[in-house]
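Have a look at this one.
Apart from one protein chain that is not included, each protein chain of the complex appears where it belongs.
Chain lettering (A, B and C) follows the sequence in which the chains are written, and residue indices restart at 1 in each chain.
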Amino acid sequence: MELAGASIHDDPAIRVWRLPFSFCSRHETANFHIRQIKKQLPLWFWIAFFLFVSEPAHAKSIWDFQEPVTPVARTSLAASVEFMRIIMGIYIAVFAVFAYSIFKHRKSSGAQPGTFTGPGSRRQWILAITPFLLLIYIDYIWMGIPAFHAISRMEDTRTAADMTVKVTASQWKWQYEYPDEGISFVSAMATSQGQIHGREAKGEHYLLEVDNPLILPTNKKVRILLISTDVIHSWWVPSFGVKRDAVPGYLREMWVNIEKPGIYRGQCAQLCGDGHSFMPIVVEAVAEPQFNEWVAQKKAQSSQAEAVAGKAWSREELMAKGDEVYKVVCSACHQADGKGLPGAFPALSGSSIVNGPMLDKEGHLFKDGHLDRVMNGKPGTAMQAFKNSLSDAEIAAVVTYERNSFGNRMGDMVQPAQVKALR
Amino acid sequence: MNEHEKRERRTVWLVVALMLLVAVIYAATFIKLPVWLPALK
Amino acid sequence: MTEATAAVAHDHPHAGIMRWLTTTNHKDLGILYMSFGGIMFFVGGLFIMAVRAELLYPGLQLLSPGMYNQLFTLHALIMVFGAIMPFATGLNNYLIPLMIGAPDMALPRVNNWGFWILPFAAVLLLIPFFLQFFGTGSGATGLGWMMHNTTLDIQSGIGIDFAIFTILLLGVSSLTGAINVVVTALNMRAPGMVLMKMPLFVWAWLITAFMLILAMPVFSAAATMLLTDRHFGTHFFDAANGGDPILLQHLIWFFGHPEVYIVLLPAWGLIPHILATFSRKPVYGYRAQVYALCAICFLSFIVWSHHMLTSGLPLAAEVYFMYATMAISVPTSVLVFCWLGAIWRGAMTFETPMLFALGFVAHFGMGALTGLVLPDVAVNAQHHNSYVLVAHFHYTFFGGGIFGMMAALYYWLPKFTGHMFDEKLGRLHFWLTVISFNITFIPQWFAGLDGMPRHVADYALRFSAMNFISSVGAFLLGLTQLLLVYIVVRCVRGGPKATGQVWEGAQGLEFTLPSPPPYHTFETPPEVK
Partner (left out) sequence: MDEALRQANRRLTIKLLLMVAAATGFAFALVPFYDLLCKVTGLNGKTGAAVQIAQAAKIDTARWVTVEFTGAVMPGMSWEFRPAQTRMRVHPGETAKTSYLAKNPTNRTMSGQAVPSVSPGWTAEHFNKIECFCFQRQVLQPGEAREMPLVFFVSPELPADVHEITLSYTLFPVSG
């Protein structure tokens, strides 16, 4: 199983924000951006050209969303394109009249001001009323009726779903759960802090890449349940045409039916605190056989992990594995030497929690002790609940490692089987 | 009562009425809206 | 003696600073309000410049995400509550008594109080922002202008509490102002000025005042509930104890949607004045406009949930809010139709106020028409909280609200100061504003259509080009506004004398007075035919 990559929590610059103006922009990255932009500029000119010059036949390419791959997304794209055409038509029609008036009825061309204050003749009344009837027709019939069908499709409960996925949002990651398969994992952004702060070149999928993508089968109606464990988030993949808030304590649902295999990327769409920009969603849609293969593989992995957790580990095994896990998961905040970053991340070296009890005599988890912190996190801080993303063996290993490194000499260890019992 | 006094009296009543309206809406938000709004969920 | 007559009894203003601190004169207070609005316009602008500088390139260059959240939140709060609303209130203070032939506002001392709350509210909002640089607290509120996320977990610290107190203070200020407008408009009109002869600007403000009175208490109550949730153990919005985080959104948008019209209505009221003046024609469709404004006022209270169509409303509610929202397009298009009627077959000249008024119509038209698309729930699922939305409401707030305020400023500036402003510079200001405004916001449509969410401090590479152009446009737009300061300061200092009429086609009681109008006006009410 892959380990959770560096997340937003790992970045000291975000925590130490009393110095908000860090002038760390480098010349080479600036050049890089400009090259990027140059590459995209023709697109912009192209769009501007179509917006101002072309006829509505080309409008589709202007108002394009990302490629729609679900029936809902296709419907909403079609509605959006048509609606945009209509309003551009109205805009051009209305402002053509304005423009005509502005050019014709000027004092400098000798126009004499009228004295009318409203429609006078019957003809003028008809002229005045028609646009409103047309508008009502557009609102409630032309666009209103398809819109109603689109909504009832979006909120469709008539057809049963083929499978269910539960999405649990928290600051700033997504946990995906397949209740029927018993699979659950955490998905967090995989873009490095170096890329964000301009120390490394930005990759192709900058900010839109995760460690564990959500895998979904194509051509299946997938019900997506949404809930949050802290603040309101919003799950949005533009290609799917659906967006729904994840509310703490309140279950929400929506559905997708992906018609085309591929990798689709989205982001959290509800301001949810400092890491709002760093909460991407990546969905990999695969054909059903591959999906089943993936499920089988995941299940094999977890039964393998369980088998590994079942055996008794030696101290050396735990320490070696713990070193590995620590480097990937913990060192970004607590640093490679376990000294932490003063004012931002606590040191593990000499820490009273690490050097304190973790299990009591009966084998119960010591509340707010070392193991509890690692498994269940500390609310309101960057320390997340790692029991959602690490296996029993990984937790046991890293805790054992921390208690016996950086000058900590607890001498004790914890077995994966114990961790398993405490989940 | 002359025109001026009448206007003053009207002013006072109007202000009192508007302030009452504000107070009622403020109170209703606390008391009634949590009761009404679940219907929207 | 009532306050009204007492104020009139003070024949001469105090000298120096005491004049401005103690004044109950509607013209002085109008100028105070407008100056305050102007200053806050630049404070809010400065904040958004920092935001756009961060967004110039992908990656985090200047700001931490927390700082970024604070800056755009303060930008929004300051622009809406600190710049546009006070400026519109300043206009009503100065102009309503002149337009209806009253000696002053009905409640001059309340008027003074209402104004002097504002600077303190602004200080309260900004204190936590500056305190963080000295190591105290965790900064100002960073939740977006309507604070529509649950605030219990998202941000601890004093920022939100200060914002809540700011909102409560602003509530008091707006409500006193609103009550004052209602009483003045209903009770202080010159003999012969029946309601249906009242100038449209006064009508628009009367309706705005009613909207404030109906909506502001809800906002204040929501803020109070938030405060008690945070500190006194209530559970209105806390899911743990049966509260509902979505209730906060309902309450806040119940205010927030009328608020959009509170910002826009004053501008809608003054645009017909300006269009009529420079077309040298009477106002077109006066009654239709009054009824349209009333209809919009009513509709604005029953459509709030279209701001939360992705929050998981039941199907029936989604359908209702969609159709109800679409209904707003009808009275709004009545207004546009009347604006067209106002210039049709006129004898137009294009002085700066007229340019801004026409710019208002063109840009607001774009914002309004895109507002017709957004309530379509299926489409909304795509546009909600994307940059499409950012572009949309800037076309209405800036293209509508601010263009309207600028038109009004140029239109009445000679009346306020007694001097004409530099017409050439005014036109330059207009064209630069239009160009840079569109450079700023057109790319945001495309970024949004392409899937860029709003409120993000950093973005994926596919949005780079659009954000780069948008940022450059924003810097231009910011710089351009310095020209406005120069024009206004020069006009206040001196310039060619303005006549009482000021503009050739100007109508209305305020133009029967000399420019600038004397300290006390209409002590004996004029007769209106």
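Methods note: contacts are C-beta pairs under 8 Å (C-beta built on N, C-alpha and C of every residue); 3 or more make two chains touch, one makes a residue touch a chain.
What you see is a predicted model, and the numbers here were worked out from it, not measured in a lab.
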Given A:248, A:322 or A:346, the one touching the chain that is not displayed: A:248
Contact with the hidden chain (one of C:82, C:101, C:312 or C:399): C:312
Contact residue for the chain not shown (choose from A:138, A:215, A:375 or A:395): A:375
Footprint left on chain A by the chain that the document does not show: 155, 157-161, 164, 166, 168, 170, 177, 179-180, 223, 225, 227, 229-230, 248-253, 359-360, 362-367, 372, 375-377, 379, 385, 421-423
Contacts of chain C with the absent chain, listed as residue ranges: 232, 234-236, 239-243, 312, 314-316
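The definition used in the following text is that only the chains that are shown with their structure count from here on.
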Centre distance in Å when chain B and chain C are each reduced to the mean of their C-alpha atoms: 24
Separation of chain A from chain C, taking each centre as the mean of its C-alpha atoms, in whole Å: 33
Multi-chain contact sites of chain C, meaning residues that touch two or more partners: 244, 246
Of all residues in chain A, the ones touching two or more other chains: none
Residue ranges of chain B touching chain C (in the complex, touch as defined): 4, 7-8, 10-11, 14-15, 18-19, 21-23, 25-27, 29-30, 33-34, 37-38, 40-41
Residue ranges of chain C in contact with chain B within the complex: 2, 4-5, 106-107, 175, 178-179, 182-183, 186-188, 213-214, 216-218, 220-222, 224-225, 236, 244, 246-247, 250-251, 305, 313-314, 317
Residues of chain C defined as touching chain A within the complex: 57-67, 69, 132-133, 135, 139, 142-144, 148-150, 153-156, 239-240, 244-246, 279-288, 310-312, 315, 318-319, 322-323, 326-327, 329-330, 333-334, 336-337, 340-341, 343-350, 358, 361-362, 365-366, 369-370, 372-373, 376-379, 381-386, 442-443, 446, 449-451, 453-461, 464-466, 468-469, 505
